[in-house]
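Got a structure for you, questions after.
Missing here: one protein chain of the complex. Every other protein chain is in place.
For chain A:
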Amino acid sequence: MTEATTEALVEVVDLGISFGETRAVDGLSFSLAPGAALGVVGESGSGKSASAYALLGLHRSTGAVVDGTVRVAGTDVQRASDAELRRLRGGVAAMVFQDPLSSLDPYYAIGDQIAEVYRVHRGGSKRAARARAVEVLDRVGIPDAARKARSRPHEFSGGMRQRALIAMALACEPKLLIADEPTTALDVTVQAQILDLLHGLRQETGMGLLLVTHDVGVAAESVDDVLVMRQGRAVERGPVRDVLGAPKAAYTKELLSAVPRLDAAKPAASDAGEPLLEARDLRKVFGRGKSSFTAVDGVSLTVRRGETLGVVGESGSGKTTLGRMLVGLLDTTSGTIRRDGTAVQMVFQDPVASLNPRRSIGESVADPLRASGVRDEQRIRARVGELLERVGLDPDRYDRYPHEFSGGQRQRVGIARALAAEPQLIVCDEPVSALDVTTQAHVTELLAELQRELGLGLVFIAHDLAVVRQVSDRVAVMRRGRIVEEGAVDEVYGSPKDPYTRQLLAAVPTVDPVLAAVRRAARKELREQLREQAGAAGRDEVAAA
């Protein structure tokens, strides 16, 4: 028996994964003791997800070549028969995926999907399996689980879906939970709830956790050990406090220094000049009648020359709609925008989707020039070359196509295109949220540089509070179409007045694991207080009735 207890839950030795010519993972070894939690941290393309998939043998018959050994709870994943592998998947080790909407079957009720997985491993009647589904849904905090089990995935919110996926993972009481970017698609307050849930479940069930994430803060909140990956190899591994507190590898240091922090403020703007844009009481209503939806509800703001206004909020808060109205891409339902001849341009979130894949990047940058009536081809080429150089790209790559560029480079193209029209004000809508942290830092630096040189006014729209803090002079916090708090960035972050701002700030993961534990406890206390208050209110109502 001693052997069984000391045997590692996961034992990976010299794992290599190749997709055709690409070596995605190379010589990766790690182990995980029963009940332990390991975070695998890396930027996109580091091979972290591919490694996690290998634990369940998910590369089998996909064309990927896997070598090395992978043992999970005594099963040799590489050599296991298909039937053995199926027993392992979901029964012993269960996976939680990134995008909870697409990861559930849209056609079936959530409870039935969980019940199906349960019956595959445990058998029994459909009735018993449904009961188990309701039980686990209740366990992950789905209110009114018996009724909600009959809902389809699209009827759930993002956070509820992720809870449902976790419930599916719990259905067969696995020994290992593999979570692949479980909170990446979620708002920051929901992310905090999910991470707390995972933490609580781990304490309660004693299962091991392998958490794959690009977000160092998420790892700091959730795991004991951390493994930093880069280009398919392990760069550093150790207890989370050591690796994040005193990193040894140069790459880990670089990664950590690139992570935007809530306490790192932008150097104060030299001189906020005259107002470039004034918006008064903006409203935007989509649809009409009963199905109408007010996306922006009475927002006023001013942006001055040389300053950055950060607009922060969760999904659905109306920040993108606001940005589009400021640029003039959307009509306002009511309210006024005074631009006083200010040329306004926009930089979009997704540099892949916002560049035409069939046109060279030079042509895309030249678009605003042509639109403004420049016809002289030589002048256009020269000006585009200048712009590309200005954003840190090689002007000789004028004729290259978007797919030949990395995500960060594509965003630079997007910025060059915005600059082509010589704007005084640029509205950036989530300009760095699709990028890795090290790339994020470079792009925000570029924006700051351009601002200093050209005296640009910037509106920086983002969901990431830390990024907004880093780049903004003033910040507006949006919720449900309204600005709940606005002010100098130090004031809003230092002494937030609105409870929603406080809640947002409390939910931001910190890269300091000690602080993370303290804050988790504080969040738990806050939740209990709220529950008690709600309970007391309920009793009062009953008493009054």
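Methods note: a contact is a pair of C-beta atoms (placed from the backbone, for glycine too) under 8 Å apart; a residue touches a chain by one contact, two chains touch by 3 or more; residues count from 1.
Note that in this section contacts and distances are computed from a predicted model.
> Leaving aside the chains you can see, what is the UniProt protein name of the one that's missing? Options: "ABC transporter permease", "4'-phosphopantetheinyl transferase superfamily protein", "Response regulator" or "FAD-dependent oxidoreductase".
In UniProt, the chain that is not shown appears as "ABC transporter permease".
> Looking at A:E11, A:D26 or A:D99, which makes contact with the chain not pictured?
Residue touching the chain left out of view: A:D99.
> Looking at A:H154, A:R358 or A:R375, which residue reaches the missing chain?
Candidates A:H154, A:R358 or A:R375; residue touching the omitted chain: A:H154.
> Tell me which residue among A:V12, A:A129, A:M168 or A:V212 touches the hidden chain in the full complex.
A:M168
> Of A:G91, A:G313 or A:P368, which sits in contact with the chain we cannot see?
A:G91
> Suppose we count only contacts with the excluded chain; which residues of chain A make the list?
So the residues of chain A touching the missing chain come out as 56, 58, 85-91, 94-95, 97, 99, 102-108, 116-117, 120-121, 152, 154, 165, 168.
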